[in-house]
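Only one protein chain is missing; all other protein chains are in place.
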Amino acid sequence: MTTRLLAVAKKEILHIRRDSRTLVMVIFFPLLMLLLYGYALTFDIRLVQMALLDEDNSVESRQLLDKFVSSGYFKVRYRLSTPAEMGGYLDRGEVKMVLHIPPDFSSQLLAKRVAPVQIILDGSDSNTANQIFGYIRVIVQNYGRKIMMSLFNKEGLQVSQYGPPIDFRPRVWYNPELKSTNFLIPGIIGIIMTLITVNFVSLAIVRDKEKGTIEGIMASPISKIEYILGKVLPYLGISFIDLILVLIAGVWVFKVPFQGSLPLFFALSFLFFFFTVGAGLFISTLTSSQQIAWMASFLGTMLPSIILSGFVFPIENMPRPLQMITYLVPARYFISILRAIILKGLGLSYLVQETVILTLFGIVMISLSTLRFKKQIV
Amino acid sequence: MDAIEADRLTKKFGDLVAVNNLSLRIKEGEIYGFLGPNGAGKSTTIRMLCGLLRPTLGSARVGGFSIVEEPEKVKQIIGYMAQHFVLYDDLTVEENLRFYAQIYIKDRKRAVRQVGEMIDFFDLQPYRKVLARNLSGGLKQRLSLTCAVVHQPSILFLDEPTAGIDPVSRRTMWDMLYQLANRGITLFVTTHYMEEAERCHTIGFIWQGRLAANDTPQRIKESLMEHEILCLKASPFHQAFDILKGLPAIIDVNIYGDELHVVVKEAKAALPYIKKELRSRGVLLEEVFQMKPTIEDVFVHLSKEEGRK
Partner (left out) sequence: MVFLSSVLNIVRKEFIQLRRDKRMLGIILVAPLIQLIIFGYAANLDLKHLPMAVCNQDNSQLSRELVDKFTSSGYFDIKYQGENLRQIEQAVDGGMAKVALIIPPDFEKRLRRGENAVLSLILDGSDGNVAGMGLSYATVIVERFSQNWLMRRLNENPFLIAGSGLSHLLSNKGQLVDDRTRVWYNPAMESRYFMLPGVIAMILLVVTTMLTSVSIAKEKELGTMEQLIVTPLRREELLIGKLIPFIIIGFAEITLVILVGVYWFNLEVKGSTSLLFLLSTLFLMNTLALGLLISVVSHTQQQAMMTTFFVILPSILLSGFIFPIENMPPVVRYLTYAIPFRYFLTIVRGIFLKGVGMGVLWDESLILFLFGLSMLTVSILAFRKHL
């Protein structure tokens, strides 16, 4: 049995080697993703470009501006001279916000009257806008309080009583720098694994169907098990290589702290492969066209793995019906398992539920595809 | 003007030399047969002549145009039938023909008329609306041939046009090829069926990339064979074969179905010697006579000679 299996596997490996471009892409893609997520992709605001319309031009208005700039988050890109100009810059997306200080700002302040300040915020990207909103709020309120305290001081009043009453101490666990990498590595692993095993496995078999070579194989003494295993094993091997590469890169280059147990990690990854390989096999029984197999695996597994697994978009935010659907996405369980192991160092006891569900998914998928495969002559 | 002139055509794939310094000239209206075992370089040669492959060294002129400098001009005047089925299997016979006709013939009406004529000429009427993938092997070949000539090229390249089809269909195919040749079309045909070579005006024999012979079938048989051939039937068959193979006076023995073709220097002298040897070992000689060497005999012999070189 082994020799025939190895023969199929060898042929598949030959085919993989001939298509070196794909092989290189597959190996380097997860590393590219890591790079991107590690250095480029983040929700954390770097710098907000703003336009300034200072109609007051006083010491106070410059102080306020200074508070914005010295926070490190804001940069004045344009200085406007009339309110009419504000709209254009926002429309063209050249600035994300406009700070408009009216002419009576300082006079109001010094007269101890409420001094309004107008801010226009580009709310298109609500995520960013919300964060900017938060910063603005804090900066302006701090400034207002500072002015108020100096006014109190002048009156000789007890200042300390009017400091910020609440000493707010937020702490971030697991991820002190709030870098997205750590969070996303498990997701990246999940996606790459899905991609390689589902797509490549289904294509490997469908390719034979499309070219007609499968007839020769089915006519030979090779059993279906030997054929399937021979086709699958090389890709499992590549998946594991990728898995290891990602781990190494993540831990060494990006200093992702790998808290949990390595054997457990590999064991549960293997469990996930069980499912994805089954899915790949299942898809291969659906069509003889590579193009269709590709689209089916992309739409049926890749896309849900990316969108519905909690990888990028939090599941809690989705409408209920969609949340229900996510329970059917195995990647969801895999990713939470990975996160728990890598980031939180949790053990199997915390992960029983997910493990069981993954196993069930795997069994169902493999059984389904085996049944279909057996029934098909070609 | 020669229809096809090849001048030291060479093709290397990395270290492998598929075609080695091949030169030949084919006259207009000729049926040229290109023979050789599988892997000898037949398809590579034909693809170079069609402008499908760029030669590593050397060049050729097809229909007066250089395959190296003006391959697109070559493609205008030739027809090509590939070794495998390379037409669209999700298109019908008629749709395939129309598609290819309209690539060559810009006038729509003329193209349609031409397709109609070709369908009649090649007896494809009953299969007009059949999807190519549903055709039998022989019909697929016929369709490929029709597509190759739908635009009435003056030079036709056919890569193993009869491969894998039954003898009756093969005969039909050759009848069609003769009809084309009668219209003055130059045919360059590759094949590994030796008996088809007899039907060509000139044949070339390619062995491991080199042209080992290039002449009319008659002259090849005459000049290349210094030996004579005895056709023999005996039993037990394999014992006879083994015995004869071992005899020093015998140059070569080959099995042809239930016949043994024995290559000897001189048939008259060899005959009694063979009879004696077989009888003394208890082999019954059923039939023996001298035969004219077939092309196949010649080429088998040639292959062994070349192999020995």
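Should a chain be cited, it is by its letter among A and B, assigned in written order, with residues numbered from 1 in that chain.
Definition applied: contacts are C-beta pairs under 8 Å (C-beta built on N, C-alpha and C of every residue); 3 or more make two chains touch, one makes a residue touch a chain.
These figures come from a predicted structure and were not determined experimentally.
Chemist: Among A:133, A:254, A:270 or A:373, which residue is in touch with the absent chain?
Modeler: A:133
Chemist: Quick one: say which of A:147, A:251 or A:368 touches the chain that got left out.
Modeler: Only one listed residue reaches the unshown chain, and that is A:147.
Chemist: Return the single residue from A:292, A:348 or A:368 that touches the missing chain.
Modeler: Touching the chain that is not displayed is residue A:292.
Chemist: From the list B:53, B:158 or B:298, which touches the chain that is not on show?
Modeler: B:53
Chemist: For the chain that got dropped from the picture, name the residues of chain A it touches.
Modeler: Answer for chain A: residues 19, 21-22, 25-26, 29, 32-33, 36, 39-49, 64, 90-93, 96, 109, 112-131, 133-138, 140-141, 143-145, 147-148, 151-152, 155, 157-158, 160-176, 178-180, 182-184, 195, 199-200, 203, 207, 210-211, 287, 289-292, 294-296, 298-299, 303-304, 307-308, 312-314, 316-319, 321-322, 325, 336, 339-340, 343-344, 346, 350 touch the chain left out.
Chemist: For chain B, which positions touch the chain that isn't shown here?
Modeler: 47, 50-54, 71-72, 75-76, 78, 80, 82, 84-88, 90-91, 95, 99-100, 102-104, 106, 108, 147
Criterion: only the chains that are shown with their structure count from here on.
Chemist: What whole-number Å value describes the gap between the mean CA coordinates of chain A and chain B?
Modeler: About 61 Å separates the centre of chain A from that of chain B.
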